[in-house]
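Note that one protein chain of the assembly has been removed; the remaining protein chains are unaltered in position.
This part shows subunit A:
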Amino acid sequence: METAQETGNLTGIRQIILVLSGKGGVGKSTISTELALALRHSGKKVGILDVDLCGPSIPRMLKVQDKAVHQCDNGWVPVFVDQEQTISLMSVGFLLEKPDEAVVWRGPKKNALIKQFVSDVVWGDLDYLIVDTPPGTSDEHISAVEALRPYKPLGAILVTTPQAISVGDVRRELTFCKKTGLRVIGIVENMSGFICPHCSECTNLFSKGGGEELARHAKVPFLGCVPLDPQLTKSLEEGQDFIQEFPKSPAFPAFISITQQILDGMLAQTS
């Protein structure tokens, strides 16, 4: 029975994308959020599953932190970000009584909740389900991959910042993908370069080119560089739709190009 229902809740999804990184704070949630917004911009229907249980960021980034999850006959109804219900979101953030509550859970509990997220959320018809993950290669990742494995096509986007410390952790994440047979859609280099708003001088705060070099080294596609952009950070803080509001900012073309590559990749795969 359970299997039948699980299939029921995920069969309407055409593609699942995991957003991974070995390193924390490189912009996994940012990329997940902007990717969802950009995919909606191209007329797609998107769901986001936030499996970062100890530090859920997506609800705030989409300004739905005060919403609650409801239950229906088939399971949990995700939170819809807009009236048109083009972006739906499920996160542990919606289950907390107080926003500052710490989820002090060891692995087994986290695994149980992730499995419930996968089996019990009523996503409906989606073009893409984006799964945002915490940093590392541990419980959440093993459980998410394990639970989502039956639903193809499944792919991963790896996020890194340019400096060697971060690239080192993402190398390990690539090994994780290899070991678990997860297809790597590509690598995104985030926070590459900051253009001073006063004098337009570009400073490579966290150096540059590390992500591209890693992609070449590992023979996986490189999807692009997203520059540091105060407008982007600000819109994420305030839960604005960056793609809609700041089409002239330096990070905008980067997101559009990354999204286009994902859309093209999917076309190539289905045809």
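What we mean here is this: a residue touches a chain if its C-beta (ideal position, glycine included) is under 8 Å from a C-beta of that chain, and two chains touch if they have at least 3 such contacts; residues count from 1.
The criterion applied here is as follows: contacts and distances are computed from a predicted model.
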Complex member absent from the view - protein name from UniProt, among "UreD-domain-containing protein", "Proteasome subunit beta", "Cytosolic Fe-S cluster assembly factor NUBP1" or "Ras-related protein Rab-2A": "Cytosolic Fe-S cluster assembly factor NUBP1"
Contact with the hidden chain (one of A:R14, A:H41, A:K115 or A:R183): A:K115
Which of A:H70, A:K152 or A:R216 contacts the chain that the document leaves out: A:H70
Residue of A:I13, A:L154 or A:L174 touching the missing chain in the full complex: A:L174
Hidden partner chain, residues of subunit A it touches: 2, 22-26, 29, 53-55, 57, 60-61, 68-71, 76, 92, 94-113, 115-116, 134-139, 141-142, 145-146, 149, 161, 163-166, 168-169, 171-176, 179-180, 194, 196-199, 201, 203-207, 228, 230, 233-234, 236-238
